[in-house]
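Just passing along the structure, written as structure tokens.
One protein chain is absent from this view; the other protein chains keep their places.
Labels A and B are assigned to the chains in the order they are written; within every chain, residues are numbered from 1.
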Amino acid sequence: MAKELKFSASHEWAELDGKTAVIGVTDYAAELMGDIVFVELPAVGSRIKAGATFANIESVKAVSEVFSPVTGIVTAVNLSLNDSPELINRDAFAAYLIKADVEALEDGLMTESEYNKLKH
Amino acid sequence: MNYTPHTERDVAEMTAVIGVDGIESLFKVCEAFGGGDKGLSVAGLSQLEAEKKIKASAAKNKVWTSVFLGAGAYRHYIPPVVRHIGSNPRFVTAYTPYQPEMSQGILQAVFEYQSCITSLTGLDVSNASMYDGATAAAEAVLMCADGGDILVSAGINPYVRSVIAAYLKGRGGKITDVPLGADGLTDTEFLKNHSAGAACCIIQQPNYFGNIEDAKSIGGILNDAGVKYILHTYPISLALLASPAECGADFATGEGQPLGLPLGFGGPYLGYIAAKEKYMRKMTGRIVGETTDKNGHTVYVLTLQAREQHIRREKASSSICSNEALCALTAAAYLAAVGKEGFVKIADDCAAKAHYLAERLKASGFALKYGSTEFFNEFVTVSDGVSADAVLKKLAKKGILGGLKIGAKEILWCATEMNTKDEIDAAVKAAKEIF
Partner (left out) sequence: MKTIFEKTVSGRKCTELPESGIPAYTLKAACTRAEKADLPELSELDLVRHYDALSAKAYGVDSGFYPLGSCTMKYNPKLNECAAALEGFTDVHPLQGDKSAQGALEVLYLLTEYLKEITGMDDGTLQPAAGAHGEFTSLLMIKAYFESKGGKRTKVIVPDSAHGTNPASAAMAGFEIVNIPSLADGCVDVAALKDAMDGDVAALMLTNPNTLGLFEKNIGEIAETVHKKGGLLYYDGANLNAVMGIARPGDMGFDIMHINLHKTFATPHGGGGPGSGPVLCKKRLSEFLPGRRVAKTDGGAYALKKASPKSIGNVRAFYGNFLVCVRALTYIITLGREGIKDAAQKAVLNANYMRKRVSEFLDVPHNVPCMHEFVASCEKLKEETGVSALDVAKALIDCGIHPPTIYFPLIVHEAMMFEPTETESKETIDGAVEMLRSVIEAARTNPQELKNAPKTTPVGRPDEVKAARKPIVAFGKIPR
């Protein structure tokens, strides 16, 4: 089955591959947040819920919550963000936050072209 | 007397620019809420009169010259240079260093304070200060509580216990009091049996009764059980005692008043809080960090601000905004003034004098409540057949402020480098006369 890229209205992306997903924030969100200084990630094995906060991203003068586009279990976190949170600023699609086993998707996830329309 | 510089002409010119016919018209919107004649009942004074009046209040306090009272507030020698530094108007009249370009002096001073606290505690990160020792302990508990039980040693200062309990009334949290054994030390068996599932444990070192806890063994128990360990310390004792880091503590808190701040009837004091690095991004309060400026020079800024109330609002772990920055600056100046070797000598002197006092009291009819338990500079006596009140009254008559009455026949004594041998001998002689 082909991989599928989906977007949420709260500026997260999820690359879906069957029952697994790789999840991050969009370049648009990264630009809004400015220089990212710290990423607080969930523990591997923890439950995430579609539409609920699963991570926090800090810039110098702001904290942004990251909302999960899926319901499921965290299977991996991107440890390189601990030392280099700026990877998200550099390439938000390469710098994933977590990988998860997916039980359900958030309602209303968009395709790339739908999302691009929304942000303009 | 007031401090406003406006002449009548100034007022006329300024109201004309504003376009109103007088200052009163700027207050029309709120004049209905003036409370009629109720307001402040006193008329103003000249500075000369005000100074006389406030001096008269000060004169009603007795300044004791021979003092054996501690129990959370300690009389230590404050080198004159420390008061001098702490009263520099550029430090005293500055605001929180929001503009780093204009505040490098304050920022570097606080950075040096944080560095001193990490040296004393052996831990990795100190914040810029808390309101006082008790609130530092309470906020450390809040950082660790996380819904689990909070083990509080019965050896903790009652004020600190009370502040922790008040703070926990907010987000909730259950306190389990850990009793002391007959030796006046935290009951480690009880601790072992109750640490399962607890969130954190706070131990005071030396404890309220002056006894030196086996803080390392306690650390072993708590670390094994996965219970976060807060060690609440007396900073002068840290010159000699195993550091909180050596004891396995996650957090160290304490009352910084002994570090160059006057007794001041209870404040302003200084709460210090330090932690292992892993707690840094959850640490309460302000933190100063080192960085570089656009020219590559080393500079200091308020950092990790995403933790704080002005950014995180209701999601911040604490609402603390103003802290005790000037007290922190003063404490750092104190530690530099007494220096690495001098700090140890002060602590040695405190211990020597307290033990001399204890020995002499023992020889004069008092018993030491906790027998041979090791103590630093405070200890408890029991006076058989004589009330604590009678002992303290007798001392007061001789111009001596005795220890704190903590039971009908029990007194908590304290000695510091301020007490001379003659003073100690005189106090013991007076106390002996009561028997």
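The criterion applied here is as follows: a residue touches a chain if its C-beta (ideal position, glycine included) is under 8 Å from a C-beta of that chain, and two chains touch if they have at least 3 such contacts.
This is a predicted model, so every value here is computed, not measured.
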item: Chain not shown, its touching partners among those shown; value: A, B
item: Per the touch definition above, residue among B:Asp146, B:Asp224 or B:Glu246 touching the missing chain; value: B:Glu246
item: From B:Ala140, B:Ala154, B:Ala249 or B:Val288, residue that would touch the chain that is not displayed; value: B:Val288
item: Residue of B:Cys327, B:Leu361, B:Val380 or B:Ile411 touching the missing chain in the full complex; value: B:Cys327
item: Absent chain, residues of chain A that touch it; value: 35, 37-38, 58, 60, 85-86
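Here, only the chains that are shown with their structure count from here on.
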item: Chain B contact footprint on chain A (complex, rising order); value: 37-38, 40, 58-63
item: Chain A-facing residues of chain B, complex; value: 281, 305-306, 311-312, 315
